[in-house]
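All protein chains but one are shown in place.
And then subunit A:
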Amino acid sequence: MNSMKGYFLSALSILLLLCLTGCWGNKEIEDLSVNVGLALDVGKESELEQELAEQGATYPKKNIITATLQTVPVLKGNKEQQMGNSKSSEMFLNTEVTGDSIFQLYRQYSLRRYRPIIGHHLKVLVISSELSRKMDLDKLVNFILRDNDIRPSCLVLISTGKASEALISSQPGDIPSFHLRSMVENQFRNNKILAPMILTELDGIMNSGSSFVLQNLVTAKGEVEFAGAGVLKGETNKWIGTLNEHEVEGLNWIKGDIEGGVIKTYDKSGEVLAYEIKSASTKIKSKVNGNDISFHVSIEADGRLIENWDKSQVPTDEKFLKEAEEYFEEELKDMLHKTTRKMQEKFKVDVGGFRNQLRIQHPKVWRTVKQDWDETFSKCDITYDVNITITDYGSSAK
């Protein structure tokens, strides 16, 4: 009797487990194209699309967005062909589709290419600043955020020129999406790169209503360079302008995102002095005095003197090192002031994370100013205290 019950229960559990939904879609991997990059531009049909449309390939739509879908790998012919022109053959395939709903654009892809697209491996999303100026970013990434396949780790970038150009590479064998994804990791070498903004973070920030910056990139002759940052205003989620490279550096200092990089300045005789950052820390203190909110930013950095063109100076000289520290501090302060001025005066937005400090340090005050924070912030007083230490001067004493 007991064993009968046991058998019955185990058989029942098997069936119940089978009834749970799993991933039933069976599709062999080689029959899929892997979407690794997506670029969004202002809607303009390409020549190919126009020709196709003339032939009748059209459906009711508004040409608001042109999406460039980058898929890998490109099917190669037989082996000989591969050997023959492996240098010139491209590793990726870019497909441009124009329309409005991004989801529909993704599905339109299946009308052009026989291997269905999968989104699991989407690495980068590049949005042109022009499109972002016209459209709410929330609308643009709505599908991308909802889709179950697309990973929240997808990187979001802003492009000054056409976004689709960022997905083109002049180097053979290079896949631009991977290229961009990896370049963000170079933060430890260069402090002009913003901390990567991935989809989940973007979702959170957009919902919180705060303004934010996205890494900006520029393109020329098939080359891509990270340059500055696009500023998006929180209330509208629209692009309002660009911070240049120098200001991004300053912004990184304020946000405490410095992992390495350089401070370069000139000494009084105009010779180059360079400082390699080993570690840096930033503390923002908010002060509330009646209605006045002010911030004090104290920055400390350790590093080494790495380049000095002035031959007359001996690096072992304590006095010279003190002097050099002062040059660097001066340079950094200058940088910080320029950044702050741009934030407060030109864009009137807080992208330096001050709101968060206030929220943590003075929650009651924060509640009163929360509604109109960007406006309030642009009138806040921000002071800086910079302390740069030269811990050593490298392997050369001369």
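Keep in mind that, in the parts below, a contact is a pair of C-beta atoms (placed from the backbone, for glycine too) under 8 Å apart; a residue touches a chain by one contact, two chains touch by 3 or more; residues count from 1.
Here is the rule we go by: contacts and distances are computed from a predicted model.
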Discussion item. Name the omitted chain as UniProt records it, choosing among "Quinol oxidase subunit 1", "Spore gernimation protein GerA", "Dyp-type peroxidase family" or "Amino acid/amide ABC transporter ATP-binding protein 2 (HAAT family)".
Written reply: "Spore gernimation protein GerA"
Worksheet entry | Options A:Asp149, A:Glu223, A:Asp292 or A:Asp385, residue touching the unrepresented chain | A:Asp149
Worksheet entry | Residues of subunit A in contact with the chain not shown | 4, 6-8, 10-20, 22-30, 32, 34, 36, 72-73, 75-76, 118, 120-121, 123, 149, 151, 178
